[in-house]
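All protein chains of the complex are present and in place, except for one that has been dropped.
For chain A:
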């Protein structure tokens, strides 16, 4: 925020600020009103919970849906804190805010503007909640690599951790991962079926078949109400499109889906090819299409409004930053971050009991003593280890290590790049099923992509096997060093 030294004369007419904030608000999902922002500048408590929720929506890795609304405010606040911490948010005051939403709206406002300054937040939010008309997937891995992982949970290690517990958790992760993989496979198989069965149904000849969103609209016109902002069909990578999530609805199995779709495609005049023709209001078949089309239209208009809000925000944001400077000015200057960890004392209830005070005092003295003892030992250790961390041999060894790693990484990247076709663009691509040889010049062929991915996979697997072999050799060497020790490897993966 300090970096944004804007020209004070720019955009300084009356009313520009509320408009800018309103635009920002419209572009964010469930954005709070400009009044909330104004109250936050003066650190009013009634603005706090709205800002916690907004920050949670922005920082949460989960897709939109009703599940988010049911998370308690305390949990949201905690997640926001740890997410900001893991992103490197500099102000300590935020970490110390109470989680019940009773105070701290100004700090939250500062946090929000920090996020806005770092990256294109409104654009990302709009991208997250859009309705893809076609079935999409991304081919590059930039998004996956760039996206920051979920906020780390608040971990407190009390003493040694049993390795079996860690293995237990690893096992659970593995199960979840396997479920995810098989769900994705299932999703792909079903997508393929939909594309295959609805061949010839689309008015757009270059596409030739329906996408899931389109098919679902035909099959279930009343349910088409769900095709809107929250719970919308999402990118294949993220979640199930509504049409494929069979097992949630009682009694509706995959068979009913295919039955319905088949019936629909069989009826004359219901094919989307006739959509372009003027609809006869008296015809029953036409009416059954109007409703979902209207819903889709409303959704798209809603998206357009969000996009326009983003554009308006971008035009007017200078005013906002000027205002934020004033907000920052009203804050008390923060003490420099303490170099050491803040000490955590046990929280003693203020009962006024003399004994408890004695205990607290004793604890404090004990803690002081421990700290001094720890300090002494640390100094002694460092003196002992001084030769290890520094010195010419050490830095030479480290340099050699770094060079090896860089060489290996370089080899890996080269191995990947030689198979990568240069035309691979970033961002989502629409999946279209076509006859052989019908692909255009700018289209990516699935077969090529699969080949590229397979070769990347082979490279990584070779590397993994090599590293595993090294580990095994090292372990065998260690085990061999102790006479009489029998090495029983764990059950195979």
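Methods note: a residue touches a chain if its C-beta (ideal position, glycine included) is under 8 Å from a C-beta of that chain, and two chains touch if they have at least 3 such contacts; residues count from 1.
The rule is short, and it goes like this: contacts and distances are computed from a predicted model.
According to its UniProt record, the chain left out of view corresponds to "Tubulin delta chain" among "Tubulin delta chain", "Dolichol-phosphate mannosyltransferase subunit 3", "Translocase of chloroplast" or "Palmitoyltransferase".
Considering A:45, A:98 or A:171, the position touching the chain not shown turns out to be A:171 (whole complex). Touch with the hidden chain on the side of chain A covers residues 162, 164-165, 167-172, 174-176, 178-179, 181-182, 185-186, 190, 246-248, 250-251, 253-255, 488, 490-493.
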